[in-house]
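With one protein chain held back, the other chains of the complex are shown just where they sit.
Letters A and B mark the chains as written, and numbering starts fresh at 1 in each.
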Amino acid sequence: MTEKNNAEKTADLLGKIREQRPLIHHITNFVVMNSTANVTLAIGASPIMSHAHEEMEEIQEFASALNLNIGTLTNYWVESMIKAGEAAGKKGTPIILDPVGAGATSLRTKAALNIIVSVPVKVIRGNASEVMSLSGDDFQIKGVDSLEKVESAREGARRLAKKLGKVLAITGEIDFVTDGDRDYEIHNGDEMFGNVTGTGCSATTAVSCFNAVESDAAFATAAALGYFGFAGEIAAKNSNGPGGFQSALYDALYNIKTEDIIDGVKIKQI
Amino acid sequence: MTEKNNAEKTADLLGKIREQRPLIHHITNFVVMNSTANVTLAIGASPIMSHAHEEMEEIQEFASALNLNIGTLTNYWVESMIKAGEAAGKKGTPIILDPVGAGATSLRTKAALNIIVSVPVKVIRGNASEVMSLSGDDFQIKGVDSLEKVESAREGARRLAKKLGKVLAITGEIDFVTDGDRDYEIHNGDEMFGNVTGTGCSATTAVSCFNAVESDAAFATAAALGYFGFAGEIAAKNSNGPGGFQSALYDALYNIKTEDIIDGVKIKQI
Partner (left out) sequence: MTEKNNAEKTADLLGKIREQRPLIHHITNFVVMNSTANVTLAIGASPIMSHAHEEMEEIQEFASALNLNIGTLTNYWVESMIKAGEAAGKKGTPIILDPVGAGATSLRTKAALNIIVSVPVKVIRGNASEVMSLSGDDFQIKGVDSLEKVESAREGARRLAKKLGKVLAITGEIDFVTDGDRDYEIHNGDEMFGNVTGTGCSATTAVSCFNAVESDAAFATAAALGYFGFAGEIAAKNSNGPGGFQSALYDALYNIKTEDIIDGVKIKQI
């Protein structure tokens, strides 16, 4: 598909979310609970934040996507994720994982791997270090600077996606999405994202919203990142620092019209 | 009382809050802890957020209202609410319950009922499904759309308020407050509330602040919702989306003068 086709399909998916208002179950970290709930609403979906073991199964009866995030994990919360993920798996509800800090501490790497082997995660969204830490000992990443290194990281990501049977989304200056066969590059975003906490987690929330209405996980993920990054570009224009940016980001996610997307979202299949 | 009388009395209560700065103990959910603390401060009261069992009783020695919210409940937190509620009950401190998600999952319905039978809750604030789920099997709510349905839901709420001996506040397009005998309709608010997380919980915080300074719980609750809704109207005018709205809401709560309220707050006793 051409970049324009991709943008049009992104607009369609956003329209679907706003029409269907899918419920996105988040089991996420304390830092971003408020902001990811707000991002879910601003996109047009509906958030439920819950981690009580007793209701993990019941919530899957009405959730359209399950968003797992290990940002401030403890064992209880990882167990919540697995309970919810097992029920979501039975129903075929898409599960999206944000492995915050995987690779940085062994608890987080192990927790992410534990979740991946326990429940049928469909998409993993993180930065390069987080995502590639899930490859075990096979892959070492030491700064992704040069074009050469980028290509080598991508090759590693493709292999890992294939091995895991999942869509991987590595966000950074240029976001990269792969299912091992098909790759997307997303040329949207703004460097101000790096100055606001939880924008990575919020990108994952967008990925969950789009996967709730589209079964092609690789494209849904690329579409979510294109739309989210484009909203960031608008927010950066309408603000003057990280405080204004956060608030302008919610406004942009909410106000972007589907027709704006067609010119703004830049998703290349490569 | 006329609508104007109600608005004047609302202005008086707001003046009292700002003068006395009552301490509002919140045992609430992770998503809205920051926003409800900010709403408490913007109104002119003082928040304390705490759930440690060891200090639940001690905090009631200086709290003027106890705000309970089951939005991200686990057993430990429900126990905190009951410990705090027992101590508050002994002192006669008003207890306000926000039964987030009651009716949606059985854990939440049970937790809300457990709290209600364990401690002397004075006011319950929720949407129609949440509040009416507490009626047990006697009442089924299936969408509250037509005027006829609204009246039938209200009749159910009146009966439930009487049965429980509590004030019930059902918020929606038009807020409704009843103690079983007296009813109030509040014609304030803006649809943007629905696009920001925690605005329902924040309305409950306003209810707690007003109940901290006024023993007539039905009126205090109506007054809180009138003032909060009016602040939302101002915020909607001063913003351009949900991000700006949240920030403008705090500003409006803080900046509203008692004289503004007299023209702005629309509370009808019906």
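Assume a contact is a pair of C-beta atoms (placed from the backbone, for glycine too) under 8 Å apart; a residue touches a chain by one contact, two chains touch by 3 or more.
Please read all numbers here as calculations on a predicted model, not as lab measurements.
*Asks:* Among A:Asn6, A:Asn29, A:Ser133 or A:Thr221, choose the residue that contacts the chain missing from this document, as touch is defined above.
*Replies:* Once the missing chain is taken into account, the touching residue is A:Asn29.
*Asks:* Of the residues A:Thr2, A:Thr197 or A:Ser215, I need the one that contacts the missing chain.
*Replies:* Final answer for the missing-chain contact: A:Thr197.
*Asks:* By the contact criterion defined above, which parts of chain A meet the unshown chain? Give residue numbers in ascending order.
*Replies:* 29-32, 34-35, 71-75, 101, 104-108, 194-198, 239-244, 246-247
*Asks:* What is the set of chain B residues that contact the non-displayed chain in the whole complex?
*Replies:* 30, 33-34, 37-38, 40-42, 47-52, 54-55, 58-59, 62, 246-252, 254-255
Going forward, only the chains that are shown with their structure count from here on.
*Asks:* Any idea how many Å lie between the Cα centroids of chain A and chain B?
*Replies:* Between these chains, centre-to-centre, one finds 34 Å.
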